[in-house]
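All protein chains of the complex are present and in place, except for one that has been dropped.
And then chain A:
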Amino acid sequence: NKMYCEVIKAPWSSNSGRAVVCNNWLFAVSSVCSSFCESKFNFKKCKELCLSFIQDAMLQKQWKRAAEFLTFYVESLEKDFSREPVGASEIIWRIGSEILRHHPDSSVKEFNTFIEPMKTLSVKRYLKVCLEHAFYLLHNGLIDEAYQNLSLAESWRFGEQTVIQDKELKLIQAYLGLLDYYKWSKQKNILLEHGKYLSVEQEMHSCFRKAAVNLKEIIKIPGVWDQFVKCYVDMLEFYGDHNEARQVLNEYAYNPKFPANPNAHVYLYQFLKRHGESKKSLISVLKILHDIVPSHELMIDFNTMLQKSKKRKRRRLGLEVIFTALDYAGCKENVKAWSCLARQMKQIKHLAWIKQEWNSRKDWWPAFHFSHYLAKKNWQENESLSYEKALVGGCVLSENHQQFGKKVKIVTSLAAFFEMLPKPSGVSG
């Protein structure tokens, strides 16, 4: 659920180094020189060395050892690291959190005890630490505690820092919105199960109002807010505000300021489908999805829709869609995809279309889909897949293209199909 990923450079020069990824956070460690000369090891170098021991231990999941070395590292806090891009307090916060997340003897109580001083150590980082703390609590299923923490953080004010940390504040509010939605959703279930209770309804409505305000705010900011959008739309649909919901989803999918996000189109498509929108609007949404993620599983539905269309253009598009989907490894073993293609190929009257599509693929599809090895494997593992593939393969692989002129006969004999496959050197089928 992390909305950001930071790359932080270590305070020392990273002219040579390993990079360690730790909980979305990357830091580079320069290999500390190995020398017997003690005078080379001043305070700073000793702490660098200590840090490298900590990181080694963490990479090997030796949490006790990491904790041990951390005890020797923490005195760095007393040294002013203000010139460094990443100071001791940040390092200690992140490493300490990581150790406490994984250490067998750790507990939520331990974590809470640890995190409080971390918040105060740096005013500039206050909200960020609060946010991470809330994530930890959520991860451990402590929703109420997380909510309390986030509320507290939301009310924090510290002069211009509040302005500087605006992003974190918005995130905090967004998560509060999400948790309000969660509460709302629980109330909703009670309502659906037990019927109307005034108190429940009122509470539900107040949750909705709080959630709506925060969620609406955050999805205004260009970004990837899938979960937030879904929750917001869910609430809007429940209260019947379809217009608002549609507007939100449209914004999310089509606003050019927002990063290209296939999910946005999926959500929009699902919404439109739910509300019985016209084929035209559905197709236009899926078309965009096809452009962004040609291998998406919805492409199969798309093809099915297009196949049935009366319009030539759409049927043509359907063929293109399904071929493109099968270009990707994701659909290789998708029986439905192959059966769609097979079905369409049987129905198609315009052989030129198939030739067009096959033209750019004839060099590599045989090895990609129709190798001897794959054929055997498919046959052993999944007969229906094998069957559908054989149908398609039979069409495209046949030497005599004249056959296309007639109605393509179903190749019932798989042996014949096998005959068409490029033989591996030496071994016969």
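Things to note:
Rule of thumb we're sticking to: a residue touches a chain if its C-beta (ideal position, glycine included) is under 8 Å from a C-beta of that chain, and two chains touch if they have at least 3 such contacts; residues count from 1.
We take it that contacts and distances are computed from a predicted model.
Per UniProt, the protein behind the absent chain is "TATA box-binding protein-associated factor RNA polymerase I subunit B"; the candidates were "BPL/LPL catalytic domain-containing protein", "tRNA intron endonuclease", "TATA box-binding protein-associated factor RNA polymerase I subunit B" or "Pyruvate dehydrogenase E1 component subunit beta". Although one chain is not drawn, the whole complex shows that of A:S35, A:Q148 or A:S281 it is A:S35 that touches it. The chain not shown here is touched by just one of A:V74, A:V108, A:L142 or A:I288, and that residue is A:V74. As for the chain not pictured, it touches chain A at residues 34-46, 49-50, 52-53, 63-65, 67-72, 74-75, 77-78, 92, 96, 99-100, 103, 105-106, 110, 113-114, 117, 121.
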